[in-house]
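All protein chains but one are shown at their positions in the complex.
Each chain gets a letter, A, B and C, in the order it is written, and its residues are counted from 1.
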Amino acid sequence: MDCQHIVNRIYDQIVQLEDRGAVASYIPELAKVDPKQFGVCLTTKDGKQHSSGDTQVLFSIQSVAKVLSLSLVLSKIGDDLWKRMDFEPSGSAFNSLVQLESENGIPRNPLINAGAIVVCDIICSLYENPKDELLEYLRFVSGIKDLTYSKDIALSEQQTGYRNYALVNFIKSFGNIKNDCETVIDLYFHLCSIEMTCEQLSYTFGFLSNQGKQLLTQKEIVTPNQAKRINAIMQTCGFYDEAGEFAFKVGLPGKSGVGGGIVAVLPNAYTIATWSPSLNKHGNSYRGMQFLEAFTTATQDTVF
Amino acid sequence: MDCQHIVNRIYDQIVQLEDRGAVASYIPELAKVDPKQFGVCLTTKDGKQHSSGDTQVLFSIQSVAKVLSLSLVLSKIGDDLWKRMDFEPSGSAFNSLVQLESENGIPRNPLINAGAIVVCDIICSLYENPKDELLEYLRFVSGIKDLTYSKDIALSEQQTGYRNYALVNFIKSFGNIKNDCETVIDLYFHLCSIEMTCEQLSYTFGFLSNQGKQLLTQKEIVTPNQAKRINAIMQTCGFYDEAGEFAFKVGLPGKSGVGGGIVAVLPNAYTIATWSPSLNKHGNSYRGMQFLEAFTTATQDTVF
Amino acid sequence: MDCQHIVNRIYDQIVQLEDRGAVASYIPELAKVDPKQFGVCLTTKDGKQHSSGDTQVLFSIQSVAKVLSLSLVLSKIGDDLWKRMDFEPSGSAFNSLVQLESENGIPRNPLINAGAIVVCDIICSLYENPKDELLEYLRFVSGIKDLTYSKDIALSEQQTGYRNYALVNFIKSFGNIKNDCETVIDLYFHLCSIEMTCEQLSYTFGFLSNQGKQLLTQKEIVTPNQAKRINAIMQTCGFYDEAGEFAFKVGLPGKSGVGGGIVAVLPNAYTIATWSPSLNKHGNSYRGMQFLEAFTTATQDTVF
Partner (left out) sequence: MDCQHIVNRIYDQIVQLEDRGAVASYIPELAKVDPKQFGVCLTTKDGKQHSSGDTQVLFSIQSVAKVLSLSLVLSKIGDDLWKRMDFEPSGSAFNSLVQLESENGIPRNPLINAGAIVVCDIICSLYENPKDELLEYLRFVSGIKDLTYSKDIALSEQQTGYRNYALVNFIKSFGNIKNDCETVIDLYFHLCSIEMTCEQLSYTFGFLSNQGKQLLTQKEIVTPNQAKRINAIMQTCGFYDEAGEFAFKVGLPGKSGVGGGIVAVLPNAYTIATWSPSLNKHGNSYRGMQFLEAFTTATQDTVF
């Protein structure tokens, strides 16, 4: 198929539709972004990129980064991770505390906030300087040498992230946080503050379409088996209470963030990153969801 | 790959392991089955079958049949189905009433009991003689001319199915059952009473690996797009509160039943049916789950 | 204090206020009642009655009758009752199924639907002809020789009571219903169909203000200790999710019904029955609640 042609065609079609979404307002720093921006980048397994729109603008990848912290921890401690959390869909909102109460502080999966916070706690136990080591890892996976945390975003989250403070303290009350709450949540806010462009994000997630190996360099990020499992978790848990809808309409494993980014993976074929800051009522990028549904409908190429 | 060889090898390996499951006891008729039986049948897209073990013994397919009632209704009313239910994972047990209460009688998906009961209600509205018409459809999809309901199983479920009576009445209290509760639940109990052999079940589900077309005859059961969506729903919702685990460990869309049957689909490639009556603590076949995990680990061929 | 004078004064004051309630519509038979009716009757411990308004019109006492079925069962099996249910406030709506699921079919208290249904099951186990025996008991307690069930109301509830059918089947699925669901729910619907006038209801509940002894005759209905406990249960559980508000604003143990009746008790002093069919948003009589709040504010005589 002529990827560039299809990407362009679907992009042009979606960009003309009315954008009925709204920019996330609960993190003040995100509310400042121009909502009209929209970019799409498809990266094939052999490293070729097909871009359309605003694909070289930095944006806050937010929760999309939870897949990368999961990769780091899986590659370090393997299946011991599952002693600390489960890999089941939550059936609830991304920041719900309800299940934690009945399930004794064991998060449902590593891609909801509760799970990502426990992943951060594990990183804090692994390294003396967890913020530095995590950044080092993110630079390695993305191949971006000067990747840095966004201090403004991290600060903005810290000042308004009461729900996340509640989560870390709640989990700690069950004994499933081993480090200081402040240290853990600080790492979590920094993880969520990472900024990339569509093209960078698309390349970064390429290892999930390539049996765990970084595109072009073929360095192993995770084992082939771990790559499959990360894809499986994205499929069942990547979109909070819209996981079924994404599987149903798009048919690919993926992960979204409130900054308006989405990554979707067709294993052994390609990775697509989309970015548009306006969100639908479930908190996923309005145009991004539309693009991905139209794209896989056009190509008829999904995991199902 | 030499399918027959791999099926045999994994079968022999699993059958030697201790079976730590237990036969479902809540439906008295099911408790009578010999728990040692174990059969596996893989059917490739071109209709060839590779069997091992007890693949010609009839067993109660139970909830696996919910995929077929879903196919019937999808092929008849299309997306109107989604006005009556959602397609999201439930995060709860298969017979939970909790979510229905907060979600006003709208089931989470068509593969949990609540959703399958609403599907049965739709069938009752479509046909004057719903039990006959459903049987006719099941004969058509399976190609088994003399397929019948098991009266003993249906009666056994009816006599002990208080939770399902509760469900249909509860949903009706929200207005999401249009027909008489007795009629609807009677159809539901009959749907769950269908018996097939492993080989029959494996062939029957072949249309989900074949873009919606029946194997060999190439008759359209559902559209290609509907086939994808049924696979997507099986992936996210087919295993109750173990959906994530099946995606994680097996990596294929699938559906299990308390009779010990499991069907899994690799789109555009094959369908596997396994049957062994002992269940693990989540209510899925103990040996079936072990076989499928070992099989996709060996072939390294999953949707992810 | 001059009871008649205060009753009249508060009655006249409340009847002039706008009635912002609405008649219950979910039981069709109840929706036919003239909403403007309003009666109040206070009966002192020595049997004197002070009435104002429509106090001689028959109305459906509905859930108020649950206190009488509780009295019957307590007097027959004593504390064995608490093996089948608890006596804690539910914190939920009167017909919620949620708590039953997490609490294994043990109702929170005998005054929510679930608890009253289990009480009816116990009555079915106690007597060969439970409907006759219950009626006999109600005639005895009320002193009304020709008291009968309202067939129209019972039928109306039966035809629309899907939630209650769901409840009895749900509880039976946990093993906490010993008799046939149909028999139990039939008794329950008949219990709720009892009709009395305000004056009759006020006299009937007199035993709860008289250490368990019937007014005038001094026959023991329940022991003094049981009377205290029934009052305690009414205080904490008598008004579904408005129990706190009734304790807070009225300050007396009491019980309401969707027919618009309310009974409140000042132990060792008096019983008040109010009736007005329009209900507030919590399902309690709008004028009844207003009267009782104004009355105890005027007399400054509450249990607190």
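The rule is short, and it goes like this: a residue touches a chain if its C-beta (ideal position, glycine included) is under 8 Å from a C-beta of that chain, and two chains touch if they have at least 3 such contacts.
Quantities reported herein were computed from a predicted structural model and do not represent experimental measurements.
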Touch partners, limited to displayed chains, of the chain removed from view: A, C
Per the definition of touch given earlier, which of A:R108, A:K172 or A:R287 contacts the omitted chain? A:K172
Thinking of the whole complex, not just what is shown, which of A:T44, A:S60, A:S96 or A:N284 touches the missing chain? A:S96
Absent-chain contact - pick from C:H50, C:K66, C:R84 or C:R108: C:R108
Listed residues C:N210, C:N231, C:S256 or C:S276, member touching the removed chain: C:N231
Residues belonging to subunit A that touch the chain removed from view: 96-98, 101-102, 162-163, 165-167, 169-170, 172-173, 181
Absent-chain interface as seen on subunit C, which is shown: 86-92, 99, 108-109, 224-225, 227-229, 231-233, 235-237, 241-245, 247-248, 251, 253, 267, 297, 300, 302-304
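Criterion: only the chains that are shown with their structure count from here on.
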Just tell me the minimum hop count from subunit A to subunit C, counting one hop per pair of touching chains. 2
Chain whose Cα centroid lies at the greatest distance from that of subunit A: C
At what distance in angstrom does the C-alpha mean of subunit C lie from that of subunit A? 55
If you average the CA atoms of subunit A and of subunit B, how many Å lie between those two points? 32
What whole-Å value do you get for the distance between subunit B and subunit C if each is reduced to the mean of its CA atoms? 47
Among all residues of subunit B, which ones touch two or more of the remaining chains? none
